[in-house]
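Working notes, beginning with the structure itself.
Missing here is one protein chain; the remaining ones are kept as they sit in the complex.
Order as written gives the chain letters A and B; numbering starts at 1 within each chain.
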Amino acid sequence: MIEVRWHGRGGQGAVTSVELFALAAIEEGKYAQGFPSFGPERRGAPVAAFNRIDDHHIKVRSGVYTPDIVVVLDESLIGLVNVADGLKPEGILLVNTAKSAKEVAEITKFKGKIATVDATSIAWKELGVPITNTTMLGALLKVLGKVKLDSAKGPVEHRFGRIAGKNLTAMKRAYDEVKIN
Amino acid sequence: MSKRIGMEIALAAAEVAALCRPDVIAAYPITPNTHIPEHLAEIVAEGHLDCEYLPVESEHSALSACAGASAVGARVFTATSSQGLLYMGEIVPIIPAMRLPIVMALGNRALSGPINIWNDHSDVMAVRDMGWICLFAANGQETIDMIVQAFKIGEDHRVMLPVLVNLDGFQLTHVVESMIMPDQEEVDKFLPPRKPYATVHPDNVVSMGTLGLPEIYTEAKKAEDEALINSKKVILEVWKEWEKTFGRKYEPIESYKTKDADVIMLTVGSMYETAAIAVDQLHKEGFKAGLLNMKLFRPFPADELKAAVKGARVLIVTDRAVMCGGAQAPVCAEVKSVLYDEPVRPAIVNEIIGLGGRDVRVDDFIKMFKKAATADKVKPERAYEIYGVRSS
Partner (left out) sequence: MAEKKWPETWQEINPGLMVFKPASARSYLTGGWRAQKPILDNTKCIKCGVCYLFCPEGCITEDAEGYFMADLNYCKGCGICYHECWPRAIKMVED
């Protein structure tokens, strides 16, 4: 089972991300859970959301404490919350940033694998807004390598309708441009 | 044909409720059930369901409207949580007394105060004795299935009672997961249109909601109690038919690795499967743990419970609500009462867990099992414990 924790700010689409990621996995016949950090929704506040992906029915329903991958949607969060909390040493920290992996490692004190992608630039260019959820989903799919990029197409189209094309482009670019160190 | 889908469970609950073709939905959204009425309103507004959706001004009105609609013979659905259920409170006991079938999805949430929107069972426990059939879903699939089953059970002329389908708030309502959704044809076949026993209509005169003087109230209550007790027969029938049609089995009490189990735990609701992981881990250590999940809470499955705990040395009953100032927490109080007359019975430990959204992890269940293992020799200090409470 793979556990993922997403960090974002209320309104940035972290909850949409976990939904799309879970749906992409389910589309492939896998089992998945996607859920927000339960509670009220507050725009701008640091929020977390979670995924579990497995080949079998997932039994566990308690929180995610030791994720295999942490995805950070907003660079400003890495100094603000301990994004590496509980992240498995062999896990991956995936950050939306223009910074280098080394800089991210210094700020987060995470000693394991770090992946970076400048999702905000991609989102500005492709979507015209700095909302990075679909973009970071593309990066995650590449970094994880267990769910195909194609499987996210249906869920993104269903979710975004006429603006799905732009989101798919942004997702593909992040998939191609993410750097894994 | 049934299809595997990925969807938030609350949305799936709304989708499947729509497949049941309700005639009237009256609901007032409240966290964490909000997405259920919201999505149903959307389905009706978009013309996918021919249904009267009543955006009422309060929960009290919601359930009142449901009662009236059911009395004229409509198939009725509603949803609420926590304080919303309490605000319906005045109407809650009247509906089973009038023998009106209604299906309610209850996104279980702690009662205030302090204000808390997260999950526990204090809401349903406050209405448990008011005459509704109570089912508890452990996951998204059971939520879908139980909503369809609930209409068939409640509307049966041998039953004619409202049904509460409990699904844990957030832990279930807000989780996107993989479920099998039946299609319209399958639901239509399993659940034909409601044939009301009697309807309020000028052509067929009937008085409903009549006065019960002291000369008749006792007999009326007895009749209501018997109706709820006897509904079990129909519940089992419907579950059997469900299994035959859809291949998914339902029992009042589901058991997991209880054969030869030394210490058995009883859960209600969505913590069942998390606890099952603990049982697996304990088995690896040679600890003979077993697990029970109560899917049917009203009518209380007394015989099934007696059979399920047979042979166990210790029984841990988990509760998700405090019965303030009471002898025990609510589920355990009843379990003890049922087992009291058994010549051989396990020692019973009552753990109150997961209050107001407090997470309960696999490790916690393992700790509870290990701690309870000596309960037959060392009697616990108190009849119940609030697990993990911080004390000084």
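Please note the rule applied: contacts are C-beta pairs under 8 Å (C-beta built on N, C-alpha and C of every residue); 3 or more make two chains touch, one makes a residue touch a chain.
Computed from a predicted structure; not experimentally measured.
J.: List the neighbours, among the chains on screen, of the chain that has been left out.
T.: B
J.: So which of B:198, B:236, B:302 or B:322 would be touching the chain we can't see?
T.: The one listed residue touching the chain not shown is B:198.
J.: Looking at B:69, B:160 or B:333, which residue reaches the missing chain?
T.: Considering all chains, including the one not shown, the answer is B:160.
J.: Per the definition of touch given earlier, which of B:226, B:241, B:342 or B:363 contacts the omitted chain?
T.: Candidates B:226, B:241, B:342 or B:363; residue touching the omitted chain: B:226.
J.: Identify the residue among B:45, B:115, B:206 or B:307 that touches the chain left out of the display.
T.: Residue touching the absent chain, from the options given: B:206.
J.: Quickly run down the residues of chain B that touch the omitted chain.
T.: Spelled out for chain B, the touching residues are 97-100, 160, 197-198, 205-208, 210, 212-213, 215-216, 218-220, 222-223, 226-227.
Here, only the chains that are shown with their structure count from here on.
J.: Any idea how many Å lie between the Cα centroids of chain A and chain B?
T.: That pair's centroid distance is 35 Å.
J.: Sort out for me which residues of chain A touch chain B in the complex.
T.: 18-19, 22-23, 25-27, 29-36, 38-40, 57-63, 65, 155
J.: Over in the complex, which chain B residues touch chain A? Could you list them?
T.: Those residues of chain B that touch chain A are 4-6, 8, 31-32, 117-119, 139, 170-172, 174-178, 270-271, 273-274, 276-277, 357, 359-362.
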